[in-house]
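Just one protein chain is left out here, and the rest sit where they should.
Per-chain residue numbering starts at 1, and chain names A and B are given in the order in which the chains are listed.
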Amino acid sequence: MTDPLHREPSVVATGVDLLADAVDAQAAPVTRVDWQPPMPGTDDDLATVAGDRRRPAANAEAVRRMLDVSAHLVDVVPAREALGLGAGDFLHAGPPITWERASGPMRGALMGACALEGLVDDPERAAPMLATGTQVSLDPCHHHGAVGPMAGVVSASMWMWVLEDPASGRRTYCSLNEGLGKVLRYGAYSPDVLDRLRWMSTTLGPLLQAAVRRAGPIDVTAILTQMLHMGDEAHNRNRSGTLMLLRDLGPALVDAGASGDVAEAIRFIGGNDHFFLNLAMPACKLALDAARDVEGSTMVVAMARNGTDFGIQVSGTGDRWFTGPAQVPEGLYLGDYGPDDANPDIGDSAITETAGLGGFSMAAAPAIVRFVGGTVPDALATTRRMYEITLAESPRWSVPTLEFRGAPTGIDVSLVCRTGIVPQINTGMAGRVAGVGQVGAGLVTPPAEIFPAALAELAASADRQPSASGARSS
Amino acid sequence: MNHVDVRRGAYADSVTLMQVSRSVATSHGVDGAMVAMATPLNLDLLAGMGFEPPDASPNDMVVAIRLGPDGELDEALSAVDAALAVARRTRAAGAVEAAPHRTTATALRDSDATLALVSVPGPYAFVEAMDALAASRDVMVFSDNMPLEQEIRLKSEAAERDLLVMGPDCGTAVVGGLGLGFANATRPGPVGVVAASGTGCQQLLCLLDSGGVGITAAFGVGGRDLSEPVGGVSTRQAMRRLDADPATELIVVVSKPPAATVATELVSYAGELSTPAEFVLLGAGEPDLTAGAERVLAALDRPTPAWPRWGERAASTRVGYLRGLYCGGTLCDEAMLIAGQAGETGQAGQAGQTGQAGQTGQAGQTGRQLGPVRSNIPLSPELALDGSLTAPAHLMIDFGDDALTAGRAHPMIDPTLRLERLAAEAADPDTAVLLLDVVLGHGAHPDPAADLAPEVAATTTRGVPVVIALVGTAADPQDLEGQATALADAGAEVFASNAEATRRAVALVGTGGLR
Partner (left out) sequence: MTARTVPAAASTWVAGRLRGPRRSYPVVAVGPHAVYVDVHGDCVGVVARDAVALPIGLRTTLDRLPDIKGPVNVGQGRVWFDEYAVAVTRIVDPGVPRLGPLPAWSTPVPVDLPASALRALAAAEASAALELLGRGDGLTPSGDDVLAGWLVARHTTGRPSGEVGAAVATHAADRTTSLSATLLGRAIVGEAIPQCRDLLTALHAGAGVDGALAALLAVGHTSGAALAAGISLGLEDAA
């Protein structure tokens, strides 16, 4: 390597401008860091975590495990089979929630699901049962290897996409996307909604199962790569993914069932740009789950909302959720809707941002500003900002408008606390009244305080031991 | 010989990969190469070039190399990695309107910076400095008030990675001719400096420069490095670097005398190095910085010049007290050691009786000392000044001390407080002589004489002599000669050597009326 004492110096300067000016004046290159004090109250924990001997290797390991995962669609099976759900077992989006605290869309979805499973005839009659908690159980999708968009309610008869990482055999699951408008995930539970769900279970699910088994595993991670080069970010814009899925499954779908059913299925899928979202999400979860439980790692492995709380989980802190109030997104409204109509942030779809897609890859999908607000430069600036709080750049998902730079991936809790930059999420907005449906789309962030809380937990378990050799070695 | 490997999950765009292919194909020992995504088209091309097409999908990157007769596979693969890394960096650099980075960590990613310079407030410096070490860079920590346990942890990390932490509280360094912090414009030469003191380092560098001797580098190690708990980690790393450098002929360590155990280890460590080392340890009974500089010149077989001085000698002595007003803490320490007794009260003359009468530069060479010197950085606790920082006594004040720089810039940048005190001392009938330092160099005030000369003139016109130690090199941005002339024209006696300035100031204190 070049002689260290005599090679041309070039400096990264953090702090007083005067010192950087002096380097400049001596004709040496200097990069000035735009430093600001960290989130209040985090100084000590930041120092503790920075000094944790395990951290650099732990974060490198967590990133490596995440990036090594390839998600392949291998099957479609009912939830009772895939997840062992009984008739009264319900999964939902976000961190744990009770009926009392649940918002409109979440309640509506649970009520509809009770009716779907035959626990009640009329969804309205499910409310008391859900309130008392008899005969029914509620648990986050995340606790069962699954994710769900919006209310994300999963019940036994719903058919689930099965994604698998061939190297490890691990699997994640997600239900089939119902479509737009009045659907269960927005809390609607009218007879139309339930009829559609039944059709999806009796016809669509089995058809897709046959097609997938016939076609062989489909590389969802690779579809995501191509989506970013086609102007989609896989959270709010999924059209190209939906079309690529149809292309990949098309021939097998044709062979899989009666032509009438097949046509109806293709019409159903083709009419819903968001259909692929329900594959993007479990693909991201599959990658992030591989990075769980690396001791000393400060990497976020899940971001999820239940319509009331926003929660994160961090690799180095196990299964613990760090929660705060879910925010109402800011953005653009459909029709006559306005801010008063919007429910707080809801859904497991923030798993896409956690993996580096969605809001983190906004620069790949500048057209999204027409839906969430802002300008195209804002979209580029958002992705750039996210590089300041992430550990790595994805080697597979790249952003053309940034000269094909890898998407920012692996959110670092300590970088969030140091910079005050919170993860940026692009999201649809649900109506706060159950069943209204989507009222708009916009930008939202987690409540900032959950990151210092996670940092404090990381600091509490940090390895503070001095090295065996101590300061006086060598 | 053909080599084909598949990198799953790696991606680069086709233009980049064509550039990489061309770069590898023309490197030493390579007859042909193709680096591409494994699309069916590219796999066909690969087969056409005579390579065995691998089992790969369009999401994988294929690296195919044909080695020449004297080709080495490792070398060729390194060339592939290097070319890909360059492409990544160029890509990042070409980004439209890149906003500045927010942390040292992100600024160092994909950067070819050779070191980090951290000067954020003390409680935050550790985190930024650890970023630098994690990115395999040396770091200079200008910030002070870093907790001791953080300094220990930081230096432990640096030792494990064979990196250098300069600091914390390191105000001066010179690397590759680049002055960092408050540093003077030096010339290249055979001396390597390791300094636990900023202005001590600056005085040494400037005297050596005046003697025609330059440096390979000056590494600051922070004021606490040679303390017992830290144990000299950075000092040893800096010494090792200098020892390994063929252009460094002599290592000089500048510091206050370290803790006894640390001192022993240090001397023993120096003995293991192949480059000779000189220790300039400024403390009671020890030679001063100027004597140290003279010893360094002698070790290099260079003549010791007459140290520069400017201005006319004051006409006579004056009864009263010596008042020293300093910006540099170490220069103030040196002045106190020379002027008074180091650490012993009420016993004039002790400091000079260490039995080395023939040596220049010992306190006592003037024939007497002034007795105890009060200070805000006293040599012993009973000599401390109270909050008013005044006393009917000889006193020296370090205006760079924390208490005097809360909420204001360092006096080397903002002279206001010292100028006010100068005016006050000039008006005090008990003031016999004023002694000041003026430190030039990068980071310091662009024209200190402009503010100081009028005050000096006002003082000397009243008959109060002013003695100035002017620490600077001919190449410093402030124009050393111009500064010296302006101060001399205002009536000051100006010395390049702080030790000489101090002895001169002591000599100007008249004997009548001293306690």
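Keep in mind that, in the parts below, a contact is a pair of C-beta atoms (placed from the backbone, for glycine too) under 8 Å apart; a residue touches a chain by one contact, two chains touch by 3 or more.
The structure displayed is predicted, hence computed values, not measured ones.
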| item | value |
| --- | --- |
| Touch with the omitted chain, as defined above, among B:27, B:150, B:172 or B:431 | B:27 |
| Which residue of B:63, B:185 or B:266 touches the chain not shown here | B:185 |
| Interface with the unshown chain - residue positions in subunit B | 27-28, 70, 75, 79, 176-179, 185-188, 245-247, 475, 477 |
| Positions on subunit A where the hidden chain makes contact | 1-3, 6-8, 24-29 |
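Definition applied: only the chains that are shown with their structure count from here on.
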| item | value |
| --- | --- |
| Distance from subunit B to subunit A - Cα centre to Cα centre, in angstrom | 48 |
| Of subunit B, residues touching subunit A in the complex | 8-13, 16, 57-59, 91-92, 94-96, 98-108, 111-121, 123-124, 126-128, 130-132, 134, 137, 142-143, 150, 152-153, 155-156, 159-160, 175-181, 216-217, 229-233, 236-237, 241-242, 245, 247-248, 413, 442-443, 477 |
| Residue ranges of subunit A touching subunit B (in the complex, touch as defined) | 3-16, 18-20, 22-23, 25-26, 28-29, 31-38, 43, 46-47, 50-51, 56, 67-68, 70, 219, 221-222, 225, 380-381, 384-385, 387-388, 395-396, 398, 402-406, 414-415, 418-419, 421, 466-467, 469-474 |
